[in-house]
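All protein chains but one are shown at their positions in the complex.
In order of appearance the chains are A, B and C, and numbering begins at 1 in each one.
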Amino acid sequence: MHRARFYTLIASCPDQVGIIARVTGFIAEHKGWILESSFHADDLDGRYFMRIEVKADSLPLHLAEFRSRFQPLADKLQMDWRINDSAVKKRVVVLVSKQEHCLYDLLARWQSKELDIEIACVISNHDTFRGFVEWHGIPFHHVPVPVDNKAAAYAEVQRLFEEVHGDTMVLARYMQILSPELCAAYPGRILNIHHSFLPSFVGAKPYHQAYTRGVKLIGATCHYVTEALDQGPIIEQDVIRIDHSDSVEDMVRYGKDIEKTVLARGLRYHLEDRVLVHGNKTVVFR
Amino acid sequence: MHRARFYTLIASCPDQVGIIARVTGFIAEHKGWILESSFHADDLDGRYFMRIEVKADSLPLHLAEFRSRFQPLADKLQMDWRINDSAVKKRVVVLVSKQEHCLYDLLARWQSKELDIEIACVISNHDTFRGFVEWHGIPFHHVPVPVDNKAAAYAEVQRLFEEVHGDTMVLARYMQILSPELCAAYPGRILNIHHSFLPSFVGAKPYHQAYTRGVKLIGATCHYVTEALDQGPIIEQDVIRIDHSDSVEDMVRYGKDIEKTVLARGLRYHLEDRVLVHGNKTVVFR
Amino acid sequence: MHRARFYTLIASCPDQVGIIARVTGFIAEHKGWILESSFHADDLDGRYFMRIEVKADSLPLHLAEFRSRFQPLADKLQMDWRINDSAVKKRVVVLVSKQEHCLYDLLARWQSKELDIEIACVISNHDTFRGFVEWHGIPFHHVPVPVDNKAAAYAEVQRLFEEVHGDTMVLARYMQILSPELCAAYPGRILNIHHSFLPSFVGAKPYHQAYTRGVKLIGATCHYVTEALDQGPIIEQDVIRIDHSDSVEDMVRYGKDIEKTVLARGLRYHLEDRVLVHGNKTVVFR
Partner (left out) sequence: MHRARFYTLIASCPDQVGIIARVTGFIAEHKGWILESSFHADDLDGRYFMRIEVKADSLPLHLAEFRSRFQPLADKLQMDWRINDSAVKKRVVVLVSKQEHCLYDLLARWQSKELDIEIACVISNHDTFRGFVEWHGIPFHHVPVPVDNKAAAYAEVQRLFEEVHGDTMVLARYMQILSPELCAAYPGRILNIHHSFLPSFVGAKPYHQAYTRGVKLIGATCHYVTEALDQGPIIEQDVIRIDHSDSVEDMVRYGKDIEKTVLARGLRYHLEDRVLVHGNKTVVFR
């Protein structure tokens, strides 16, 4: 955790000799002070990943100038890259249904500045949490998702997301399956919390599935949403122990504690630019 | 988890042949349907512990009558015992300071009825959370704790607790050391969450202590408050992994997730009459 | 852990009022001192489960006499039941292939008397561990499993198991799929350790499957073997955290630590009569 302003460079490229030397050499030439750096080589497909935090006031150039000067090197390395400024707060849109545990948890983290973000708005298919959300000074939108006209509902969600210039959409137990169009519009920008340890128990009622199978641990999975239900790249997972005495209701209750924690961790990694999507997997530089 | 109303019998007594038979025999004679039952013998000091849930409508007698009929058997067994009715909500008083994670967490559990209690009031040495608490329809009392007159402050806390007929007092990161008088007044009824894995790092700034010692896991402990600081009977503990890259601030952040979860679990065990204090230890029938 | 000799009664029956009272009443009438007792009601199908440890020398009757006197009560309660004597060591047959981690682990526990059993023999489809096993004074049988004549191999395994009067068969990373006949012959008596957190990654190469899916935790499952591959009742499971930097080989290595621990825990529960099979699930009284 660094209180001082910093820039975060995230990049991937084909592996070759000298990548770190050239990238950190570029930063050193500009007197950039590296706070944190992580590197990973995928041996199987020869791709290289990196994340570097540079203290903002150590660099004598603005981000725009950094970007234009760095581009030639990035081109030579055939790099996918971006650089973000810690002073620019990410704009998050939260989608909820009728369960409060993830919503309360996210708002507490936002209140305490643990999550240093803007919550641009909360969208829900129910009006349940309007008062709670608005009390926090956050706009709330009730967008019902009628069975016979989901398309219109998701179009409205997308319109609201665009209107507030959302960076990230968080499905905080939204309990609705987004349209393929919406999924495709924001790859790597929509996070979901699924209430099972994927790939076990895909789809509806995972705790019932877990109860029936008689597993001894239950879990939760934070993943990027793709068109394939519960199949997107996994960011974070965790589990909790149960036993034969736990009913489905007990499992639901235990599960909530895992869900909100896993969602918060996954969201934090995402917002701090610690996650690089690699095919259907993720590199997470914790 | 049982939706139907039930009575919970909690008891301990010197161990001897036939305790379970006599107690469950008494219940069976009255047609009592046992939902859940747990027994434990402490081999070292020969004390016996039990917890039995009986379906309320299976018994043809009211709790008062049960109590008077059961007393002779309890006397014969030299039993410490009590029986509670799941339909009578416990009255909880929450004490907080300026950190929100435990407060938000408890209120979310209360809102969703996961914790099926009355929150009689919230007391704080700061006015920070008045709005948030009152929005939930819960009375909020600002009771400053001045360095030179703590006694008066704790007397006021006690007065408020008595006034609302509080059953349980929860120090949800209250950050103040209660007076010995207050501790002594409510043995086994005041729960604290300490932000370390006790007995490591007693007292102030445990995360700083943990950082200095270089431990690889940090933890939290929910315990009953006694006059000896951080020495009371432990109800629940948990830990989370850290590493060399984590600053004290990171540890504080990680720690919050453990603190609120451990407090909620410990409180739940307490409220469901699953905790029996035994010397400076606890029997927890999960 | 009780050093003194004891009997363990394990039973299940349809739920009704008074089961505990009648069973523990029977024991109390015979002056039986109960060391440990556990009860569980399955709310969904109304079945009741129990496990009771009685100090052997507190009872004035031998096990055979206990059995005959208890039978009428068991009949009235329509009970499936058995009672075992802690002084009679269980006879375990271990099946291994070419990986040593589970074998070394089990033999260390047997050497230190942590597992107080007879290892009747070790059977393997390879001759790799003959010297190691025989050094411990345990008979070793090399039973190759040729692709074109597995039936004969499994018949030989069964013959050896019968010959040594085996109680329990342990597949300690045996890496072979037993014949349906063998599975059917010993329901609830053959334990396997599967190297995934079932139901994820059934079948071959689960670590490769886990790598491909990009999960953030890997696990192991100890279960009873049934004819349906990796579908039997689960006794115990656990997981360990991995990340993007871990190759399949790393996962295999981490996994071994989980496999041997989970197998040892599951086996211990089984040998101590703590596991009751209930449909395709288990009740495990820890």
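Basically, a contact is a pair of C-beta atoms (placed from the backbone, for glycine too) under 8 Å apart; a residue touches a chain by one contact, two chains touch by 3 or more.
Quick caveat: nothing in here was measured; it's all calculated off a predicted structure.
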Selected from A:V17, A:L44, A:A64 or A:V147 as touching the chain missing from the view: A:V17
On subunit C, the omitted chain is touched by residues 1, 36, 99-101, 103-105, 107-109, 111-112, 114, 131-132, 135, 245, 247, 249-250, 253, 256-257, 261, 264
Under the stated touch rule, tell me which residues of subunit B contact the chain that is not displayed. 40, 43, 197-201, 213-217, 219, 233-239, 243-245, 247, 278, 280-284, 286
Considering the whole complex rather than only what is displayed, give the residues of subunit A touching the chain that is not shown. 2, 17-18, 20-22, 24-25, 27-28, 31-39, 41, 58, 241
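The rule is short, and it goes like this: only the chains that are shown with their structure count from here on.
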How big is the gap, in whole Å, between where the Cα atoms of subunit A centre and where those of subunit B centre? 35
By the touch rule stated above, which residues of subunit C touch at least two different other chains? none
